[in-house]
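All protein chains but one are shown at their positions in the complex.
Then we have chain A:
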């Protein structure tokens, strides 16, 4: 319990530092984002700049809810193999995500600063894992080991170009490795391989069977994987692939 609390406690501090730092560097970071929609509320002072990242989080959470509800309808299809169920699930999930981005605006085009996006991501996993630790502590602990390094190390790939070669290489390798590990099927594969010692080939079908098992038993781990872990992983992808343009002042300094 105490190591988990110590692991979770710095997250609000990091989120507050990112959100506050984005405010103080408002002028410098203005060039790092595209202009928002005219429909958005343009308020002075910058205290409410996080509303756009909250909107992104809302869209992704809504998508996660739809993804978690899909298996109930997919399992009604008769006479299909688990791997086919899983492929249908993945295709439908990606399609719904593209539709939602077309309707409400993609995070890349919404003009959200990557630091605010990272702060929102860290806050969402703080809330999610805090609640999950009350319900199922073991799942929250395993999730924390995967999610917290992935979130804390995440940084736009374009922003990493300013760093020196060695730190940039280490950070790039860490980001890629942690992001691959953070994807729920990959995490499931590694956990199963380490626990059972046997590496199966049909990972997609096994993942579907595991999800079906969790869902039939009304397990909280199912909600955790899809309402906390998956949205956080997607937000991390958005932070990594953020179209962060180089400020002219920094280029002049270099």
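Quick note on the criterion: a contact is a pair of C-beta atoms (placed from the backbone, for glycine too) under 8 Å apart; a residue touches a chain by one contact, two chains touch by 3 or more; residues count from 1.
Note that contacts and distances are computed from a predicted model.
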Undisplayed chain, where the name is taken from the UniProt record, one of "Large ribosomal subunit protein bL19m", "Armadillo repeat containing 7", "Os01g0870201 protein" or "Transmembrane protein 237A-like isoform X1": "Os01g0870201 protein"
Omitted-chain contact residue, chosen from A:10, A:82, A:130 or A:243: A:130
Sole residue of A:8, A:56, A:86 or A:119 that reaches the chain not shown, by the stated touch rule: A:119
Chain A, residues in touch with the chain not shown (by the definition above): 12, 15-16, 19, 38-39, 41, 43-45, 47-48, 50, 54, 119, 123-124, 126-127, 130-131, 134-135
